[in-house]
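A single protein chain has been removed from this complex, and every other one stays in its place.
Let's turn to chain A:
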Amino acid sequence: MSLVELVDIRKRFGAVEVLKGISLTLEKGEIVAVIGRSGSGKSTMLRCINGLEKVQAGRIVVDGIDVTAPKADLNLLRQRAGMVFQSYNLFPHLNVERNIMLALKLVRKLDTSAAREVARAVVTKVGLADKLHAYPDELSGGQQQRVAIARSLAMQPTLMLFDEITSALDPELVGEVLRVLEGVASEGMTMMLVTHEMNFAKNVADRVIFMHEGRIHEDGPARETLLEPRTAELRSFLNAVLH
């Protein structure tokens, strides 16, 4: 069975239909980059997968959990499907260590010393072991985003969703975050990234999904799709972002 399954999902904000029938499956270990113009529905689709947005029609199943069921256990779903946001969203009143420990203690029910151990391990993995006791406002954007990734990884999700996580960063800070992502990818994590980093998509993703006006317009192997787009829409999009 596929890890993620979307069947003809539709999502409206007021009168505007943002997702006009999206169907896709994602296998375990797959790394999928979702690209497209702003307003094409990329982020909304991602947010539907972990239940931050409700769909009006269609079915979403993630790791055996029916997200669209009326009584879906969204908190369990979100333990399995971690998410990192464009604006980092660290908790400003907690230092790095406690940002990471919070959900470990409350959700995974680890005791303090076990949670501290995990926090230290994941922060080391993203190269910020020396920042364990820093507060978010003492870190650069790139460092905050690396902590956000570490915080999500600490929950040991089976799937990671990344929503334009380098879009708010100064250009010189993008690289450090992408390197962390590559590290996560190399460990076999199933990943779905909404991104504008075409080189990253080409080199790290297995598959690229191009969204256009609320629909999946192209879906194929990353290199091939990006180097030889089949549709005029993707070609013009790539021209716009690459030049």
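One rule holds in what follows: contacts are C-beta pairs under 8 Å (C-beta built on N, C-alpha and C of every residue); 3 or more make two chains touch, one makes a residue touch a chain; residues count from 1.
To be clear about the criterion, contacts and distances are computed from a predicted model.
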- According to its UniProt record, the missing chain among "Amino acid ABC transporter permease", "Chemotaxis protein CheW", "Cytochrome bo(3) ubiquinol oxidase subunit 4" or "Endonuclease" is "Amino acid ABC transporter permease"
- Task: Check each of A:V4, A:I22, A:V61 or A:A103 against the chain that is not shown and name the one that touches it.
- Result: A:A103
- Among listed residues A:G36, A:G82 or A:G214, the absent chain is touched only by A:G82
- Item | Residues of chain A (touch criterion as defined above) contacting the omitted chain | 50, 52, 74-76, 78-79, 82-83, 85, 87, 89-93, 102-103, 106-107, 135, 137, 151-152, 155
